[in-house]
Structure formats: structure tokens, C-alpha cells
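Removed: one protein chain of the complex. Kept in place: all other protein chains.
On to subunit A.
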Amino acid sequence: MTKPRKKSKRISNAEWIRRHLGELVDKHVGKYAIVANGEVFIGQDPVVLEEEAIRKHPGAKLTGLPIPRREDFQCAL
């Protein structure tokens, strides 16, 4: 399952993730996210997500992220 989300102003993928991680954790915990050009693709299979991201953003840099649980932010690693 993929769910493209609306575009935002062009920033690096890492910066996009920094700004939106809370939203991802709230809504999509346990899934995988691929970010490309300010658009995020969310689902279970990173290969499928990446194919979709490449179709929509050919040549763009893609950044992946397993979406952590809220409790992961307070763990002893």
C-alpha cells in the first residue's frame, strides 16, 4: 500500500524527515517511508515504494526511513 502525500517547499529529504517525523510516527508507525522531492511514499515494501517514487520523480534522490514507534524515542540502546 502506498499513499502519496502533498508536496511541500523543496528541501533536502533529511530536512523533510526532520520536520515531519512526528506526523509519520503518529499516523504510520511500523511502516516504511521513502521521501523524494518533498513527497513521501508510505507502505510496507520499500522496493515497491521506491519504484513508485522513481516513476513520479525520475532522477530524484530518494531517502528511506523505517517509521519508529513512539516508545523507540525513549529506549536504552
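Heads up, the rule we're going with is that contacts are C-beta pairs under 8 Å (C-beta built on N, C-alpha and C of every residue); 3 or more make two chains touch, one makes a residue touch a chain; residues count from 1.
As a convention for this text, contacts and distances are computed from a predicted model.
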| item | value |
| --- | --- |
| Complex member absent from the view - protein name from UniProt, among "YbdD/YjiX family protein", "Peptidase A2 domain-containing protein", "NADH-quinone oxidoreductase subunit L" or "Hydantoinase B/oxoprolinase domain-containing protein" | "Peptidase A2 domain-containing protein" |
| In subunit A, positions touching the absent partner | 13-14, 17-18, 21-22, 25, 29-30, 32, 45-47, 50, 61-70, 72-77 |
